[in-house]
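One chain of protein is taken out of this complex; the other chains stay put.
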Amino acid sequence: MPVIQISTFKMADEAKAKELLQELTATMHRVTGVPLDKISAFLTEVEPNRWADAGVIGSDPEFQVKSRRRSYKVTT
Amino acid sequence: MPVIQISTFKMADEAKAKELLQELTATMHRVTGVPLDKISAFLTEVEPNRWADAGVIGSDPEFQVKSRRRSYKVTT
Amino acid sequence: MPVIQISTFKMADEAKAKELLQELTATMHRVTGVPLDKISAFLTEVEPNRWADAGVIGSDPEFQVKSRRRSYKVTT
Amino acid sequence: MPVIQISTFKMADEAKAKELLQELTATMHRVTGVPLDKISAFLTEVEPNRWADAGVIGSDPEFQVKSRRRSYKVTT
Amino acid sequence: MPVIQISTFKMADEAKAKELLQELTATMHRVTGVPLDKISAFLTEVEPNRWADAGVIGSDPEFQVKSRRRSYKVTT
Partner (left out) sequence: MPVIQISTFKMADEAKAKELLQELTATMHRVTGVPLDKISAFLTEVEPNRWADAGVIGSDPEFQVKSRRRSYKVTT
C-alpha cells in the first residue's frame, strides 16, 4: 500500500520504462511521506490496436488528430 | 474520464477487437453524453490458462460446462 | 469472463447507471457472441476531486477547458 | 508484488472481510512461496446497483436466477 | 492514454490528494513526453479494514510492524 498501476502503450525504451517507475514512486514518496517499501508500481502495456481514445484505435495513422474529436460529427 | 477496461480471453480476430472498442465507446457516449475525447477504452487479454471461472481453468476442454458449477459437489 | 470495469465520475442518475451497465453488456454480447452469463460489468465511481485529466482536478470549475491542454504552456 | 484485488458486493460482516483478506493472502503465500511482506490484498466493494452479471443489475430481486441466463431469449 | 490508477488508504488531506494527482501527472508528462491531455490519473481510496499487507489488516494498531513480516513465524 499504495499501489500505482500505469496502463500505457508499449514502451520500447527500457531506460524510460525504468525511469518512469522510479520517478512515479519518488513522487508518491515525496508528496505523501509513505515509506518507500510500501509503494508498488507497475506498468500494463497495451498494444495500440487494443486501445481506443474517442473510439479511435491507437494504431490509426490519424490517431493524434481523430482521438481528440468530441463527437462523431466533428473532428476537433 | 471515463475509462473502460475490458479483461477477456485473447481475441484472434483483429477486426472484432477494434469493433468491440469502437462499439463500447459509442455505447458509453450515447448513454451518458460524455464527450468522445474523454472516453478511453482498452483490452487486457488474458491467456485461457491464466483465467478461472468457478475454479475451472479456461483451457480446460470442459470449461463451458464445468465453469458453471455452483459448488464442488455438482457440475451444473 | 469477460469483465468490463468502468471508472467514471459519480452517476447521480440511477436509471442512467443501470442503463449503462445493461447497454455495455449488450454491446459486448452482440459483438463477441460470448454467452450473457459470462459477462460481468461494474462501475467504479470516482469523486471529481480524486480524478485529474491533464493534471487538472475534476472539481476545477474550468475542468472542461483546462483538462484539454496539451502542455503546461498552452491551454488548448 | 504480488497484488490481489478483489471486486465484490459490499461485505456487511467486518469479520468476514478481514478473514477473506487474511485467507487469500495465506493461500497466495502457501502456493507460491512469496514472502508475506510482498503480498498486498484489498477489497473494492461495489454497490449491487453498480454491478451487472449477464446485464442483470445486482439489486434486481431475481438476480440469482436471471443473472445466469445465456442469452436474451432464455432465462436459464 | 495513459491512465494512472492509484490505490491507497483514504486521504483526509484534500490538498495532498490534489497535489498527488497533479504531481504524478507532471512526472508522467516529463518522463515520457506524452501530451498532457492524454494523461488521466485517479485515486481509489481503500478503507484500512479492507486492505492487508502480509495478511495484516490496515486497521491493526501494529500494522506498521507486523505488515513487514516475511512469514507467519517471524514478525520482522
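The first chain written gets the first letter, and so on, giving A, B, C, D and E; residue counts start at 1 in each chain.
What we mean here is this: a residue touches a chain if its C-beta (ideal position, glycine included) is under 8 Å from a C-beta of that chain, and two chains touch if they have at least 3 such contacts.
Keep in mind the model is a prediction, meaning the values are calculated, not measured.
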### Query
So which of the visible chains would the left-out chain be touching?
A, B, C, D
## Note on the structure
Interface residues of chain A toward the undisplayed chain are 5, 14, 17-18, 21-22, 25-26, 29, 35-37, 39-45
## Note on the structure
Where chain B meets the chain that is not shown, the residues are 7, 44, 46, 49-55, 57, 67-72
#### Entry: Footprint left on chain C by the chain that the document does not show
1, 3, 40, 42
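Please note the rule applied: only the chains that are shown with their structure count from here on.
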#### Entry: Set of chains whose contacts include both chain E and chain B
A, C
### Query
Taking shared residue numbers divided by all residue numbers at the interface, is the value for chain A and chain B over half (same) or under half (different)?
different
### Query
Comparing centres built from CA atoms, which chain ends up most distant from chain B?
E
## Note on the structure
Rounded to the nearest Å, the gap separating the Cα centres of chain B and chain D is 16
### Query
Could you say which residues in chain B touch two or more other chains, in rising order?
1, 3, 5, 26, 37, 40, 42, 68
### Task
Answer with line, ring, star, complete or other to describe the graph linking chains that touch.
other
### Query
Considering every pair of chains, which are in touch?
A-B, A-D, A-E, B-C, B-E, C-D, C-E, D-E
